[in-house]
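Inspection log for the structure reproduced underneath, given as structure tokens.
The complex is shown incomplete by one protein chain, all other protein chains being positioned as in the whole.
Chain naming follows the written order as A, B and C, and within any one chain the residues start at number 1.
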Amino acid sequence: MLPLLRHARYVLSENPVTGLAFGLFAMFLVAAILGPVLAPYNPMQSNAAMALKPPSAAHWFGTDQLGRDIFSRVLVATRLDLTIAFASVILAFLLGALSGVAAGYFGGWTDRIVGRLADTIMAFPLFVLAMGIVAALGNEVINIVIATAIINFPLYARVARAEANVRRDAGFVEAARLSGNGETRVLLGHILPNIMPIMMVQMSLTMGYAILNAAGLSFIGLGVRPPAAEWGIMVAEGANFIQSGEWWIALFPGLALMLAVFCFNLLGDGLRDIIDPRMRT
Amino acid sequence: MTAVPAISVPALSVENLSVEFRTRSGVVKVLEHVGFSVDKGETVALVGESGSGKSVTAFAVMGILDAAGKVTSGRAMFGGADLLALSEQDLAEQRGRELSMIFQNPRTALNPIRRVGRQIADVLVRHGGATRNDAPRAAIEMLKRVRIPDPERRAEAYPFELSGGMCQRIMIAVALACRPALLIADEPTTGLDVTTQAVIMDLIGELAAESGMATIFITHDLALAAEYCDRIVVMHAGHIVEAAPARELFGHPRHPYSAKLLAATPGETVSLESLASIPGGLPDLRRLDLPPCRYSDRCERRIDRCAEPLPQRTVGERHLVACWNPL
Amino acid sequence: MLKLLLSRLATAIPSIVGVVIVTFMLTRLLPGDPAAYFAGLAASPQAIAEIRTKLGLDKSLPEQFVAYIGDLAQGNLGNSLSTGQPVVAEIVTRLPASAELTLVALLLAVVIAIPLGVLAAVKQGTWIDHTCRIVTTAGVSLPVFFTGLLFAYVFYYLLQWAPAPTGRLDVFLSPPTHITGFYLIDSALTGNLEAFWGSLRQLALPAISMAIFSLAPLARMTRGSMLAVLGSDFIRTARASGLSPRTVIFTYAFRNAVLPVITVLGMVFSFLLGANVLVETVFSWPGIGLYAVNALITSDYAPVQGFVLTMAVLYVALNLTIDFVYGLVDPRVRLDA
Partner (left out) sequence: MKRRSFIKTTAVAGAAATVAPAIWSEAKAQARNETLLIVNESPPNSMDIHGVGANRPAYEVSWNIHDRLITYGAKKDANGNDHYDYTKLEPELATDWNVTPTSATFKLRRDAKFHDGTPITAKDVKWSFDRAVTVGGFPTFQMAAGSLQKPEQFVVVDDNTFRVDFLRADKLTMPDIGVPVPVIMNSELCKKNATAADPWAMEWCKNNTASGGAYKIERWQPGQEVVYTRNDDWKNGPLPKVKRVIMRIIPSAGNRRALLERGDADLSFDLPSKDFAELRNSPKLTVVGTPIENAMTYVGMNVNQKPFDNVKVRQAVAYAIPYQQIMDSVMFGQALPLFGGADNKFKGVVWPQKDGYKTDLAKAKALMAEAGYAGGVETTISFDLGFASTNEPLTILVQESLAQIGIKATINKIPGANWRGELLKKNMPMIANSFGGWLNYPEYFFFWCYHGQNAVFNTMGYKNPTMDALIDKARFASGKEYEDAVKGFVDIAFEEVPRVPLFQPLLNVAMQKNVTGYRYWFHRQLDFRQLVKS
């Protein structure tokens, strides 16, 4: 692992922005893990007397309509939002990469089916598809994850297919096949690990979109079930209060959302530089 | 290594040129104290294995090094000025007008979505070789000079519609449009078949002779160099190991590496079986403990003095060698 | 060229069929009974049954599907229950509103993102490169409904720079005579200056919030393709021939780099068209996204199916236009296709 670390140190020094992204990512991880412990108040506990108070020493981010502490809710929400993002990205990766690699490797019918499926989903207006799924299956967290995963599926399938296609006749694949490995072993054991770097870059980029998607669903009322704390819902709730002057209810969850998406996008760029210099686009 | 200037006027004289590349895995000392000169009307070959620094030398002189490259020392005197010291604008003024360059794979070295005629016209207009509206005519004129049949129609073609040889002629037209004093040809014929190779080399020779242009011909093909060049400079791992007139070097190579190189070059006099490969490979130029003579690890004639700084010994008329134990 | 377009069209047909099937299934999967919803609150069970038969929802799924395909063939997309209008008429009036907003947003994004991308590539690794990246990434990180609301509050309510977010035109301005449905074009064609400036001012805020959202993909793709082109052989030749930096960067490098950007442009456009639902809600824009979302929430099948089908056809048409424009800009495609 040493060369990769040294290599990573080189990229970080050359590119401070990626350093910033890793710092942010670490911060979000800590918030996700220790959120409930660190939160100064119980995020679910309403308190009519303290409703709609601006940011103050007692409540850093102020309080919402039911008097709940927004700072605690933003902190605790990190876990839910990251889980939604990670779960949907991993699910999309599994669905997309496996079918993509199979399509790229076997070609012929598999390729055509996966290709057409990806096209159909791409042709579908993303947001309506997500809404349809969540409206049909109910607004459980798992459904939001499935909806977001299906939307990102074509992205992974397409990239995986292209990479697998390129590597299908590569030397190491030929060697693996000649040394008696079955088709699936070649696919999973050799081609898939080889395209992992590119996949990881895709995953980090779509992490950002996954969170935005969950937030968008909440804005039109199909998001996570109340009273759970989730950035999207909090921004949606706060939206009605911007006009009447309580700007902080929507602002802080919005900022957290922005920072997270921002961090994942920069992370994607950074990962790409570290893993695959050729791909310095 | 600085070559002693002969009687005629040098078009270009490179002295003590060193270049470094900052890469992910450390600093690579690509060139170290490179020096040679080229006279007006003379053709000099820069010969060596790939990765020996031939092209980097040319890029350094032209000022089109990669962003990671940095010239750490040396001068390149051309037309009374040191090219390495010029600002980007001034150097850009010279490039394509006083000195120009042609490259290896011609088809990718031309703009794929722009008609070839327009690409020649661009250089002419840029350097005042022609006004904007009669540049097309001048470009067609240039195509005639490089003997391209049916130039009016060909000028409208795109690079992917032309053969490799044809593209190389276009490149030459672009380079020589403003009649430069120096042409650097970086393996111009490597990508071409043998017959086209000869045609291109003759064409360059003719055009050089017409205008007394100095030519630097970079190649790894010693036979080609022997046939078309007046003098040969042999490079190994960023050093100039030997420089001599072509016949002198072929007749009596003094540096062990030159001899090995000759032994590895197929030709009429050398039969296939007797071809000997050169043991070992180029040293890793990132090493901090590089010996003064970078060939010593592979040299059978290594002696203790080889550990001392390299000498520059004159062993004949314009024949120099950097070796303590020459042949 | 024609051959390429035809082959692309052939591959598009299955995906449109796929979309038709998936939409039909999706809407039938939606829980809730539209008949109950539209029978109104005080409806008795038998009144609801009446409406269900009227809507043909009592037949079996295959029968409904056949009826749907039959209607589709004659271009009848059914009626929307929530607005009471035939879906075709609604889409015809609403699509230009969404398209105009998305096109203006895309135009703004192009005018900002592409120069940023070129600058970042030319000045790669410097602080300019990092700032461009941070600015564009920050843009995409903002949830579009959040930026929309913030802009409406700041620029309309507080600063009064922008007009009231009441849709495509100020309430007291009458829309220009209908030619293409695009207010900007129609008013320009009919010389109706007041409507032109009026609709331009109304477009400003929603278009900007959407443009910010689409900066990142465009800038990143431009930077990437510029970097790739700047590293290529013909740029080295151009520099070796002493061409001016402006010619090297714009005439030589950018023209080549713009090709992949056009494909991204297409993708971003179709993504935006679907995703501007949120902007339309905030700015009361009578677009197609808002229409579909309301229909979806009230389980009003016909508009949802009509909307999705239009988007699928648009997506295919968009890809064809991209291929055409690609051919236009890149001779290699035009000649050997």
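Simple rule for what comes next: contacts are C-beta pairs under 8 Å (C-beta built on N, C-alpha and C of every residue); 3 or more make two chains touch, one makes a residue touch a chain.
Computed from a predicted structure; not experimentally measured.
Visitor: Going by the stated contact criterion, tell me the shown chains that border the hidden chain.
Guide: Its contacts among the visible chains are A, C.
Visitor: Looking at the full complex, which residue from C:48, C:134, C:267 or C:320 touches the chain that isn't shown here?
Guide: Of all options in C:48, C:134, C:267 or C:320, contact with the hidden chain holds for C:48.
Visitor: Could you list which residues of chain C touch the chain missing from the display?
Guide: 30-34, 36-45, 47-48, 50-51, 54, 81-85, 90, 93-94, 104, 107-108, 110-111, 149, 152-153, 156-157, 160-167, 170-173, 193-194, 197-198, 200-201, 203-204, 207, 255, 258, 281-284, 286, 290-291, 294, 297-300, 325, 328-329
Visitor: So that we can see where the missing chain sits, which residues of chain A does it touch?
Guide: Here the touching residues of chain A are 44-46, 48, 51, 65-67, 135, 139, 221-222, 225-227, 237, 239-244.
Assume only the chains that are shown with their structure count from here on.
Visitor: By mean C-alpha position, what chain is farthest away from chain A?
Guide: Centroid comparison gives B as the farthest chain from chain A.
Visitor: Suppose each chain is reduced to the average of its Cα coordinates; what separation in Å results between chain A and chain C?
Guide: The computed centroid separation for chain A versus chain C comes out at 23 Å.
Visitor: Counting in whole Å, what is the centre-to-centre distance of chain B and chain C, each centre being its mean C-alpha position?
Guide: That gives a centre separation of 54 Å.
Visitor: If I count partner chains per residue in chain B, which residues reach a count of at least 2?
Guide: none
Visitor: Would you give the residues of chain A that are in contact with at least 2 other chains, written as numbers and ranges?
Guide: If we look for residues of chain A contacting two or more partner chains, we find none.
Visitor: Give every residue of chain C touching chain A within the complex, in rising order.
Guide: The touching residues are 11-12, 14-16, 18-19, 22, 26-27, 29-31, 125, 130, 133-134, 137-138, 140-146, 149-150, 153, 157, 216, 220-221, 223-225, 227-228, 270-271, 273-275, 277-278, 281, 289, 292-293, 296-297, 299, 304, 307-308, 311-312, 315-316.
Visitor: Would you pull the chain B residues touching chain C in the complex into a rising list?
Guide: 62, 64, 67, 92-97, 100-101, 103, 105, 108-114, 122-123, 126-127, 158, 160-161, 171, 174-175
Visitor: Could you please specify the touching residues of chain C with respect to chain B in the complex?
Guide: Those in contact with chain B are residues 124-125, 232-234, 236-245, 247, 251-252, 255-256, 329-332, 335.
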